[in-house]
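Here the complex is missing one protein chain, while the rest keep their positions.
Moving on, here comes chain A:
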């Protein structure tokens, strides 16, 4: 997840670029080897050795006390059917999460806030493995975390590469079978929807927009972002020609001045954005939609603007997102 001090997925694209960019460079340089090595686990050893962004790490083959200290990581661990004993503090934003998610972290120790780990609290939770995201955990932090417990920091090819990120987590946590199962289920659903709504998908040009970095700006989720990855790479929804795909600086989105919204979304026939569980949109997103320049767009005139609630962090939430897309967008458009 990509948000500074704000866990909602609808902001993920816009908040942490200043922090992210240097870390992206580090993560890219140290991307984990896809082929994690192991000296045990499967054959009954107590530990295994896995690759991570910051090198090889020896971890328990069957960890029982997992601490997930990055923003998206608890939900990614949740998708592997493993409990967490520690996570950052989500109290302020807990209403934005599903009941299942709330129950999942209810008993977990709170060990800091976004981007700021409380090491003392984390040590108190006595984890046997710590997992996190390279976009939030730099090498210095990794070193300090490693003094508490074996620490696996994952990164993927880019910020929105939840496929690789969750696979690396699954490998590190000995839950590859569960990950494979979720992946298989997701892929079946994805292919089913793509086939069922092939006409709708092919007949439209898409974009996923949100609030910008500054007042008077808007942002576009690029294929390097979590949702953009799902939209473009997985679902094959074609982005409009005006969207600057080459503008991705590693943050997975691009923030542009509002006066460019006409050129950027030219030809786009379906606009996707984020909304709250109660159906409202964040004020800054609503400001973009209410602007006179947005109202000039084809998607505004035809009413083809859809807000989705689901946040994509792993195969299970990606499947949820596809379900929501199907119900809210593809099905109505196919009528």
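Assume contacts are C-beta pairs under 8 Å (C-beta built on N, C-alpha and C of every residue); 3 or more make two chains touch, one makes a residue touch a chain; residues count from 1.
Note that in this section contacts and distances are computed from a predicted model.
Only one chain is not pictured, and the protein name UniProt records for it, out of "Iron complex transport system permease protein", "Heme exporter protein B", "Ion-translocating oxidoreductase complex subunit C" or "Nitrate reductase", is "Iron complex transport system permease protein".
Set against the missing chain, the residues A:282, A:299 or A:329 yield one that touches it, A:282. Residue-wise, the contact with the chain that is not shown comes from A:216, picked out of A:216, A:236, A:277 or A:332.
Even with one chain removed from view, chain A keeps its contact list with that chain: residues 5-8, 11, 15, 92-93, 211, 213-217, 244, 247, 254-260, 262-263, 282-284, 287, 291-293, 296.
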